[in-house]
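Note that one protein chain is taken out, while the other chains of the complex remain in position.
And now, subunit A:
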Amino acid sequence: MSLSKAEKVTLASSFVLQAPPGEVNDVLSDLRLVLADDDALEAGVTHALEEYNAEQLVAVDVPGQSYKMVLSPAGRIQSEEGTRYLDPRNATSYVVDPITLNVSSPEPHPIPPSLSTFGDALQKALDGYLTRHFVPQPKAGQADPALGDAACAVFPPLVGSDEEAGALGSKVWTMEVVSSRYKPTNYWSGRWRAHWEVEPDKLEVRGDIAVDVHYYEQGNVQLHTKYTPHIALPSASVTAEQILQLVFDEEARYHAKLTESFESMRDGGFRGLRRVLPVTRGKMDWDKVLGYKLGQELAGTRSPPVAS
């Protein structure tokens, strides 16, 4: 029984979506070898790659800009000609090649003033947070820094005019933060993603933080975390700076808790699975072990064989 081309592409797509940080191209080239049908693969997995890029908040270079633009479902504009991505900072939308990540075909995408004022203020506050906590910087005593980058973006509701914006019942601004590091010489890669939906009208910020780490020296070890906090806002007229302070507090608390949970997993689950040494604190006496079994049966007693 062999699979149809469509079934193969569905399976291949599910692997693309599971690619560890920075390894999607390796997964793609593996799939090319397995499927041996480049055309079907390219056509079929384009959709999966678009999904992957937006889900992983892949950051791409924008021609003529110093910052990186974040691909996000909140900035995705579907039209008959295909998918475009909004760069809210320069109010322009682009076509982004899902495989090469090449950015092209800029088109103006004006953001209504009633939305851009608050959006710009959030962006400014978020930029500050990004610099303080996510932008790579050398660490004390570390000569060989990891590769990678950090980026952020604030997406307003995708409407064309103040009139349309006014017609929205409740407005949601989406803040995306992504921080990726790759260190192939030490066999690891990692990504921290934070997605925040800011809805002042409902006095609420909804978060979704995900951290993924791949460690692959003589093995394959992965960390996957997920945390979805809710932050209550004190009033609908809360400022962007106040919102960022609340987001920072929540994320700092989460980071501390995550660091703690490594200890609790080590001292809890891990220790409960296998002891370092037997309860007697000595290794097993293998020469006695078979005699011990016999002796145990004869005497009906039980004391483990241990090398003295």
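Definition applied: a residue touches a chain if its C-beta (ideal position, glycine included) is under 8 Å from a C-beta of that chain, and two chains touch if they have at least 3 such contacts; residues count from 1.
Just so it is clear, contacts and distances are computed from a predicted model.
Hidden from the displayed complex is a chain whose UniProt protein name, among "Glycosyl phosphatidyl inositol protein transamidase complex subunit", "Cytoplasmic tRNA 2-thiolation protein 1", "F-actin-capping protein subunit beta" or "Trafficking protein particle complex subunit 2-like protein", is "F-actin-capping protein subunit beta". Of the candidate positions A:Ala6, A:Ala36 or A:Ala232, contact with the hidden chain is made by A:Ala36. On the side of subunit A, touch with the chain left out of the figure occurs at residues 2-3, 8, 11-12, 14-15, 18-20, 23, 26-27, 29-36, 131-141, 146, 179-181, 187-188, 190-192, 209, 211, 213-228, 251-266, 268-270, 272-280, 283-284, 286-287, 289-290, 292-293, 304-305.
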